[in-house]
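Apart from one protein chain that is not included, each protein chain of the complex appears where it belongs.
The letters A and B name the chains in turn, as written, and every chain counts its residues from 1.
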Amino acid sequence: MTSTEIPAVAFDEAANLTDAVAPRDDALPRRRPARAHYFMVLPPVILYTIFVTWPAIQGIFASFTNYAGFGSWHFVGLANYRAMFSDPELGHAYWFTFAFAILSTLLSQIFALAIAIGLNSRIKFKNGFQTIFFLPMVLAGLVVSYSFKYIFNTTLPYIIGWGPIGDGLLVNASTAWIPIVIVATWIGAPAAIIIYLAGLASVGTDVYEASEIDGAKPWKTFRYITFPLLAGFVVINTVLGLKAALNVYDLVIGLTGGGPGNATTVVSQTIIGGLNTGEFAYSAAKAVVFAVVTILISILQLAIIRRRGQGGL
Amino acid sequence: MAEINRRTLLIGAGGVGLAAALAPGLSTLFGGGSSSGLRYVQAKREVVDYFTKVAADYNATGPAHPVRMESQAGSLTNGFVRNSNQPAVVNSNFNNEIKLYVEAGALRDLSDRPAVERLRPDHIEFFRSLANFNDEMSVLPFSVTAAGTIYNKELFAQAGVEIPTTWDEFIAACETFKSKDIVPILGTYADTWTIDLQFGYHMCSTMDVAAFFQAVGDAGVDLGPDSAYSFEKDLPPACDRLLALLSYFQDGFQRVGYDQGNQQFAGGAAAMYFQGPWAFTALNNINPDAKEVFGTFATPGASAANTKASAGLDLCVWIPRSISGSALDGGLAFLDHLMSPAVIDDYNAVNLAYSSLADAPPQDDPQVSDITPLMDAGQFAPQPSMLFPAGIPWVNLLQQMTLDGNVGKFVRRIDDEYRRRAIRTSA
Partner (left out) sequence: MRRKATRSNKWGSIGLILPALGILIPLYFVVVMSLKYQSDSGGSGLEFPTRIRWANFSDAWELVNAPRALAMSITISAITIIGNLLLSSMMAWAVVRNWESRLFRWSFVYLLAAMFLPFTVLALPQVKLMSQLGLDNPIGVGILHIMFGLGFNTLLFSAYIRSLPVELEESATIDGCSTFEVYRKVVWPLLAPMAATIGIFSFLGSWNDFMMPSLIISDIRNQTLPVVQNSFNDQLTLNYNVAFASYFLAMAPALIGYLIARRWIISGIMRGAIK
């Protein structure tokens, strides 16, 4: 669930919600829903309420207590929230998570776009390249991270014995973020490539032929024709990539465990970690705040897409 | 708007209810399998083999409820949060997580066990100084260890150094070793718990550890520069000692881990080693002469009077309060077996620790015999890591201090974390 990119249509449709599901103009006049239709809607809703809504309410409730996850507890009002805002570990985790998310999303998009353009052009071994570039998507983030951990700790220092790489990027607090960004790009690029390929396919070859006839050089073609037409897809990919990156967990656990010290600890870790330290209520408060942040960002992104959509892709 | 037929709704709800009822039933396919024995957790790495044999021997006697030992390391806290699939008996190191369970009242009161009457009073007191829930016997102490400075008798003789009894003598000894090209102390800072352990020695010898933690716990939200006791006021002497010793470690000690350290020390790479008796399991395995070569002395304080052993409740046994029925009967039976002299006294004799039974034979193994008198005389202090609440990133911050030498930042940060935690949990 956490490591798969959501196709573009999800957000595109969400932004134009009523258009997505509204009945067509020539639909039948209103009639009562068939009984079977209720059977199709109520079970998901009920199950969802039990398994999602109810725990959400419990979490919010717990955030106002000092519940350790077991044993006795009492209300503490806003104490958890007050403590959160002076918590240096959490502050650093937010800073690091956002910095990581922005950087890795940017890099993923640049790589993915470049590779998609390459794949879209007339090259040899297109199928072979396609197979290779889509491959990382089917692998588990944790297992990939463990593999790369050894590469960064042992193989690279052996091959390049000097400088930060030679010391092992993961051991040093100031460079430990680099492998995480690299692995995130490695795993995240395929999904973005697919979307760009779809976008390039929708752009069509006529424009390229026209620009070739006019004698345009490849870079100019890209800058004035390809990129503007793809702009919408770039936005969508960035939005999706950012959301996935903010929730990164597997990669950090596999590569650094959050270390050295707290250097690479991410927000999801600080929340999950509360399970084992008897800080259920504190984690609940952190979770509430994180949910609010995530929702705000999503709303912001939807607004951007909607504006783009209205401006015409 | 369409009208919802009440019958439809009931049928729909019934369908969902049926599915929901089936799911747990189906999921018993994945059940823990009580048929395969009661869950007995013992995850102390060095003694997994020992207790595997204990469990096997117990099962061989044909008890009503055989046990199945688990040695997977990992926090047991989420078992309490889930309140399901709890182990029937746990034999674990007492640490700040166990403290959490005790103080939440989540452990069964074992005061009625026959072993309780035969326990050493000083061990019971020791446990109570670490955690207390309504004066119940939330755990039974099983093994107390005294950690100090393991030393290489041959290297000491070679350099003409006597066992130091004061801090100044300790530093002088290090200087002597250094001048003779012998590494004074072996460091294993890649494994941060070892930093924590030796910092405990310095805390032991510069303050009254139990009283200190009691005081900062009481200060609660008022902890700060103005309180009577605080980390900022009282911790720097221990920090200074820790930092002072860094120059006496071997080159590259920050990258060496515990296992590697054992190898090196067993091979005579250094004169002293800050470890507890559990390390002897490895040292004795690696070096056949270990019994003659290595001994332990208490890391000295400013004077002989402040020299204390750093004691840990290395193993204790407990049962979660939620265990009941046949699991409880089986768990209590196995617990009584663990506390029987054949098991507990034998374990402690072999592992150079102190049995919690009052009538146990004295611990006179030459590798720890120098430190035993201190333990018997009550000259010991608890290892501080047991007293830090879970959730305060104590060890990370400690490691950071050893890297940047910034004592002020470290102690103020610990005060902040403590105060913040008090804000969160008391209100």
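Note that a residue touches a chain if its C-beta (ideal position, glycine included) is under 8 Å from a C-beta of that chain, and two chains touch if they have at least 3 such contacts.
Small disclaimer: the values here were computed from a predicted structure and weren't measured.
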Out of A:81, A:98 or A:111, which is the one that touches the chain we can't see?
-> A:111
Of A:101, A:119, A:181 or A:305, the residue in touch with the unshown chain | A:119
Considering the whole complex, which of A:76, A:93, A:195 or A:255 touches the chain not shown?
-> A:195
Hey, which chain B residues sit against the chain that's not shown?
-> 1-2, 4, 20, 23-24, 26-28, 30, 32, 72-74, 78-79, 81-85
Footprint left on chain A by the chain that the document does not show = 1-4, 6-10, 13-14, 17, 20-24, 27-28, 30, 33-38, 40-41, 43-45, 47-48, 51-52, 54-56, 58-59, 62, 69, 111, 114-115, 118-119, 121-125, 129-144, 146-148, 150-151, 154-155, 158-159, 186, 194-195, 197-198, 201-202, 212-213, 218, 246-247, 249-250, 253-254, 267-268, 271-272, 274-275, 280, 283-284, 287-288, 290-291, 294-295, 298
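We take it that only the chains that are shown with their structure count from here on.
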Return the distance between the CA-based centres of chain A and chain B, expressed in whole Å.
-> 40
Sites on chain A touched by chain B in the complex | 32-33, 35, 38-39, 42-43, 46-47, 50, 66, 68-72, 75-77, 79-80, 82-83, 86-89, 259, 261-262, 274-282
Across the complex, what residues on chain B touch chain A?
-> 2-5, 8-9, 11-13, 15-16, 19-20, 75, 77-78, 80-81, 83, 97, 100, 104-106, 390-391, 393, 396, 399-400, 413, 416, 420-421, 423-427
